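One protein chain is absent from this view; the other protein chains keep their places.
In order of appearance the chains are A, B and C, and numbering begins at 1 in each one.
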Amino acid sequence: MQRIGVFVCWCGSNIAGTVDVQAVSDALKNEPGVVFSTNYQYMCSQAGQDIIKQAIAEHKLTGIVVCSCSPRMHEATFRKTAAAAGLNPYMVEIANIREQCSWVHKDMPIGTEKAIILGKAAVAKVNLNTPLTPGETPVTKRALVIGGGIAGIQTALDIADAGFPVDIVEKKPTIGGKMAQLDKTFPTLDCAACILTPKMVDVAQNDKIRIFSYSEVTDVKGFVGNFDVTIKKHARYVKEDVCTGCGLCTEKCPQKKVPNEFNLGMDNRRAIYIPFAQAVPKVATIDPNYCTMLKTGKCGVCSKVCTAGAIDYKQKDEFIEEKYGAIVVATGYNPISMDKFDEFAYSQSKDVITSLEFERLTNAAGPTAGKLLRPSDGKHPHTIVFVQCVGSRCDSCAQKGKEYCSKICCMYTAKHAMLTRDKYPDTDVYVFYIDVRTPGKNFDEFYRRAVEEYDVHYVKGMVGKVTPEGDKLKVQASDLLTNKQMHIDADLVVLAAAIEPDKSARPLATMLTASMDTNDFFTEAHPKLRPVESPTAGVFLSGTCQGPKDIPETVSQAGAAASKVIGLLAKDKLTGNPCVAHSDEWMCNGCSSCERVCPYGAITYEDKEFRMPDRTTAIRRIAVVNPAVCQGCGACTVACPSGAMDLRGFASSQIMAEVDAICK
Amino acid sequence: MKVSYFPGCTLKNKAIDLDIYARKSAEVLGVTLEEIEEWQCCGGVFSTARDEIATKLASVRALKAAHEKNYPLVTVCSACHNVIKQTNHAMQNDAEFAQKVNNYMAPEDAYNGETQVYHYLELLRDVIGFDTIKGKVVNPLKGQKIAAYYGCLLLRPSSTMQMDDPENPHIMEDFISAIGAQPVIYALRNECCGGYVTMESPELAKKKSDAILENAKAAGADMIVTACPLCRYNLLKNGTDMPVLYITELLAQALGVKEDTNG
Amino acid sequence: MQINEYKPLIVAFCCNWCSYAGADLAGNNRLNYPADVKIIRVPCSCRVNPMFVLRAFQRGADGVIICGCHPGDCHYTSGNYFTRRRMALLFSMLDYLGIERERTRVEWVSAAEGAKFAATMNDFTEKVAALGENKRLEDLRCKR
Partner (left out) sequence: MDKNNKYLQEEILRMSGVNPRKCMSCGKCSATCPAYDEMEYHPHQFVSMVKNGDIERLLNSQSLYRCLSCFACIDRCPRSVEPAKLVEAVRLIAIRKQGANHMTADDVPELLDEDIPQQAIVSAFRKYSK
């Protein structure tokens, strides 16, 4: 039996004005377990707290009930008071007789009656309280960043800057991501390479940062502060630490017909290659799908020309296991496939391209050395049609495209149109739009410049059909403002393809038990207040893996994610919330119902040996809750069919006792 | 094997070639087209209005007749196929519509879209197989550059028709390859020829057909094939000198059964 | 002894993050609602086991209302979706047992919706009061 003390607060006249506090403390005195009951003007004041401490000592109290304001106000205060007097802080319950009683009821007898009932419910609960101790876990002071685009780079740099070691895992042979493929960046039009490549060099030179390029995460175990991650380093058949990046092999390799993915297949590279001049790490990689040596055992040119002796045809995939305290997901995006939108003739004509292809076409390091030339015949295009929202903002019933707005297309299309008109004033540029969406600092001004200064023809309407005929692309479109169907003979059509999360995100989310929305974007812990954290503790989100974003937004989110990681890694130990779920191993039948409803992946199963009657033993599958991961929502407690799962601090028996006390 | 066959009104009259060669070729390929008894005209166009019941009964009767024999139902004419397939889809998916139709016909023996509906091209692709056809070709149409003209009705609405990718189809191109000719891909192959509006507005049909023919010609086509008598009419009427043939005619030619009928 | 007019007994389960805070806000703004409503704090609306609802009715409650965060705003991401589904099932079963639909309710009240909380409680109490005492599920052995 508990020895409970009840402390009724007047809160000046806030409570005492409508509630007869004396009557309340008198009534509660007779409740089971209550050995002491009093009231005082301001319980939260130093004097009030002293009354509590004194009573705990004098009456050897094992639990206390404070009838006062909302627990959201002073629960923490009274828990500290109890702890100071040597009582477990979780033996304190608050009866909210101010916000939920005295302030909403006017009539003294009614208020008093309700306050007594609320007090009784709190007493009934404390009778079943047990002392709780928050668990502590150590923190591995190293972060993992998955994805080496601008988001991953910025996050890694910021974390390293705070003094913590960071590893970047990038599946491509170089970091840099999509931004490395871009030409100019809106709205300032500085060149992407000029602002990105110095950051890539910073990453390479930072002794806190390790880059695992051409690698991927294959397994994640553990929880916040203590992740065990397996990284698979693909064989690149070149010794990374020996290769000097001189590039001789990439010039001498006889296999010249490999589509160059960095230029989106618009030109070719060799079977041994460095994706682009500023690649980090600047190390060659052999493409095993095209290398004659690896396929037939005959060739070996690269090995012969390499003076450093870096080529190793026998290299194998390597698995690295590492511990991390925090994981940042920065897996980025890709433009969607244009397969389902062939009314725009993407598959039928080389001169129908996506906007990312257009970036490469205008990039000085691209396949045309920055000259805007048609992919089909290398001629200069005079009429260019840009189509917005290709695959964005689609209804789900249409079963093609994405429901969301891809967000970046309006701005990059304005940029493309403006740059084209600037460099080639002899071109006619049309932009077909549904809505022009340019919120952002200096964004709408930028779009207006395209229209007003550069005379880009913005047409409100959509393209319905592109018909390649001869060397022209016949574009049939609607102009909704003049209510006309337009027919344009274009030389180049550029499609603003919707963007979607990288395909690697879904399996990664499963490994991390991080949740995703139906579009495979990672879900944030709270859409407004915790935008860079995943609901899974210790997993953070950076960049477009969380939703479409432009570069400025990505960089700020990357910094925010880094600061959250730093906040976590700065701690030596993590103190948990002790009000977490726990499973009674004798009652659990291992049905997995709880695991399925847990949003945090806090529940795992283990086979445990049990002593059974007649000196036998049995192996039974039982649920185990990881208290460091559990957030204490209680979803599992209701899902559990056998009643094995319960929540500390809000046990079923405690809530039932409250119900009973109220309904008496 | 045997399948139920719905020829449709035009194939009994203006498009006899489409019908005769369809039967002959199928026979060579081991499929007998068994004509449904007392079939009625499908109406030529499907009404998307959900309260149009009577105009769809003819299609349901044909579907039901095939169902009673447990055969799939095959049509050659694109329009008939479109109407019957859409009607069948409505019988499967619109419970209210199906109930009204069944009440109208024979509620005790309800039909709920069980019949498998094939267009002749689908029969070739999915049942017989283009590889089998390739093996049976005796007169490969070597060197002929043939442009497939799909029109609207074979492909759309794509969620119902489910024949092929509505914007980048290849079933007819695969067919053309199978009979040894060279398919020509051009963008307007799935655009409308003007359809029945040709009666009231021949100018519209001319504009549409001319554009299609020009586009096919620019892509290097010597000939156009189609499965639809109305498309063929519009293309021929407005064409310059581009031959427009039925798919079955070419198939019969490749399989070596065309001369027989002429003789 | 004084003959009181009939007062329903209402148990309200409120999630800690939205609805309990919403109830506090109703208090801060001095928005009145009947004292018949007694609030039990739970971490999330999905902590409410259907057993709790049944227990309340068994012990003589006349109405039970469960309040949680708005869909999509759950502090625990998805808890209120579980609540919505579980309670839909439970309430339809209660309906089958003769516990009128008006005696049960799930309502989404955010921490900013003090007015909504008070309005909801006024409305709910009024509806339950109109139905009169809950006799069907009440366990007479619980009566003293």
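Just so we're on the same page, contacts are C-beta pairs under 8 Å (C-beta built on N, C-alpha and C of every residue); 3 or more make two chains touch, one makes a residue touch a chain.
Since this is a predicted model, take the numbers as computed values, not measurements.
Q: Taking the complete complex into account, tell me which visible chains touch the one left out.
A: Listed by label, the shown chains it touches are A, B.
Q: Which listed residue, A:289, A:307, A:483 or A:518, touches the chain dropped from view?
A: Spelled out, the listed residue whose C-beta touches the missing chain is A:483.
Q: Would you indicate which residue among B:192, B:219 or B:255 is in contact with the undisplayed chain?
A: B:192
Q: Touching the hidden chain in the complete assembly: which of B:61, B:156 or B:170 does that?
A: Within the whole complex, the residue contacting the unshown chain is B:156.
Q: Which subunit A residues would touch the chain omitted from the figure, given the whole complex?
A: Its contact residues with the unshown chain are 343, 389, 393-395, 397-398, 401, 434, 460-465, 476-480, 483, 485.
Q: What does the interface between subunit B and the hidden chain look like in terms of residue numbers?
A: Within subunit B, the residues that touch the unshown chain are 8-10, 13-15, 41, 43-52, 55, 77, 79, 151-153, 155-158, 166, 191-192, 194-201, 204, 207-208, 228-230, 233, 236-237.
Just so it is clear, only the chains that are shown with their structure count from here on.
Q: List the centre-to-centre spacing of subunit A and subunit C in whole Å, with centres computed as mean CA coordinates.
A: 35
Q: Where in subunit C do residues touch two or more other chains at once?
A: Within subunit C, no residue contacts more than one other chain.
Q: Show the residues in subunit A shared as contacts by 2 or more other chains, in ascending order.
A: In subunit A, nothing touches at least two other chains.
Q: Could you list, by residue number, the parts of subunit C that touch subunit A in their complex?
A: Result: residues 9, 11, 20-21, 23-24, 26-28, 30-33, 35, 38-44, 46-52, 55-56, 59-61, 72-73, 75-79, 82, 86, 118, 142 of subunit C touch subunit A.
Q: In the complex, go through subunit A and note every residue touching subunit B.
A: Of all residues in subunit A, those touching subunit B are 339-343, 345, 347-348, 399, 465-470.
Q: For subunit B, which residues are in contact with subunit A within the complex?
A: 159, 165, 167-168, 185-188, 191, 214-215, 218-219
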